[in-house]
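My structure is below; once you've seen it, I'll send some questions.
All protein chains of the complex are present and in place, except for one that has been dropped.
So, chain A:
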Amino acid sequence: MPQTLYDKLWQNHVVHEEADGTALIYIDRHLVHEVTSPQAFEGLKLAGRKPWRVSSIVATADHNTPTDHWEEGIKDPISRQQVETLDANIREVGALAYWPFKDMRQGIVHVVGPENGATLPGMTVVCGDSHTSTHGAFACMAHGIGTSEVEHVMATQCLIQKKSKSMLIRVEGKLGKGVTGKDVALAIIGKIGTAGGTGYAIEFGGSAIRGLSMEGRMTLCNMAIEAGARMGFVAVDDTTINYLKDRPFSPKGETWDKAVAYWRTLKSDEGACFDCTVDLKAEEIQPQVTWGTSPEMVVPIGATVPDPAKEADPVKREGMERALQYMGLTPNLEIKKIAIDKVFIGSCTNSRIEDLREAAAVVRGRQKAANVKLALVVPGSGLVKRQAEAEGLDKIFVAAGFEWREPGCSMCLAMNADRLEPGERCASTSNRNFEGRQGPGGRTHLVSPAMAAAAGIAGHFADVRDIL
């Protein structure tokens, strides 16, 4: 019987299965960061348990780390304690790799895993972080877990799971100029809603997806969780394999050839059945901008802010009204007329080299608008930063009045000092526009890196296709 990619990944990791379908799933890669791991390490210690396979662990500090003045260390004592707790835990327990604060390879956990070849096709990848779905770009079964499960994986190398339903999201055609993986992700969420993928594992397919780079695929899979799906993945092809060649933890020599032969089987078979299929036409996807406090509150750049009066469902209508009030917006306002205060280019969604190149292409030779108080560019890792500097991207940003920072999660969730002040409006390449996400009272509009750059130049949202 033809199998889906998900069927294959699942089957390949079942250690034990009960009659009711509850299964023990083996975990190949365990990514660890400072926020969701301390209680797990402590739990392990209190129970007198040893980690099952330390060489599955790849760790880094990212959520709390500052993005400037590294020479001054972490000023917030509670943030510092959390990062130092990770240092101490890894020192005691060990790991395949640990990239601590200030290390050249330190960065956002979902950026450093793939760029070092620590994420390989066919793996199960987990992390106490919902954006672990990112790694699905490599045909991995990758998803976020809570801290109890972080401890469970450390102690047993397994998770107790039930198989999800499968969804195929097919995007056929060719994406237009200035339309990116981020716009595809937001357009999908706009179509199926933030709970549309709940209970499903999503496979992204179709010619437009195959046309995306690994960076674009990571952006797309990263946002699967914003569509409610714990995981989203893309089949292996030449793009995947070319990306992985010669990465530090990628296999070498004969093992590489053997691995590639296996990886090439990681795609859905012809005629495989999905529980649900959603189709989008690439040509119809335009640059997207969110207007509300949920990623599903999204429209194309040429549109206007929706009018709650036209919503029939009272709970939804009230939700829209509340969102508009929080966002300080009125119905029917043109998106292009919304002025912004800040720009944030970064996060596990959009901080890779391609994202920075796309933003720099818009910014090159232009100046940040006077009303934009701060435009922050935060590379996803030390390696991304170094690469961008080698290409001169940092100089382009700085010349335009943008700030070039050190790597980390930064203003995506504002656990460090980078944040919005109450009422400030931000064009952000991050993944969540929830109330207070980028700082209490802050107003987030999710966009692609190119669109964030365009807004930074114009001072309000603008169609990047008119600039390129």
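Convention: contacts are C-beta pairs under 8 Å (C-beta built on N, C-alpha and C of every residue); 3 or more make two chains touch, one makes a residue touch a chain; residues count from 1.
To be clear about the criterion, contacts and distances are computed from a predicted model.
One chain of the complex is hidden; its UniProt record names it "3-isopropylmalate dehydratase small subunit", one of "Protein translocase subunit SecD", "Phosphate transport system permease protein PstA", "3-isopropylmalate dehydratase small subunit" or "ABC-type dipeptide transporter".
Touch with the chain that is not drawn comes from one residue among A:146, A:302, A:392 or A:423, which is A:146.
Of A:195, A:339 or A:398, it is A:195 that touches the chain left out of the display. Of A:5, A:32, A:95 or A:158, it is A:158 that touches the chain left out of the display. Touching the omitted chain from chain A are residues 15-16, 18, 20, 22, 24, 26, 28, 35-36, 38-39, 42, 47, 49, 52-53, 55, 63-64, 76, 78-79, 81-82, 85, 120, 122-123, 128-130, 132, 143-149, 151-152, 155-158, 160, 162, 194-195, 198-199, 225, 228-230, 249-251, 255-256, 258-259, 262, 294, 315-316, 318-319, 322, 413-415, 432, 434-437, 440.
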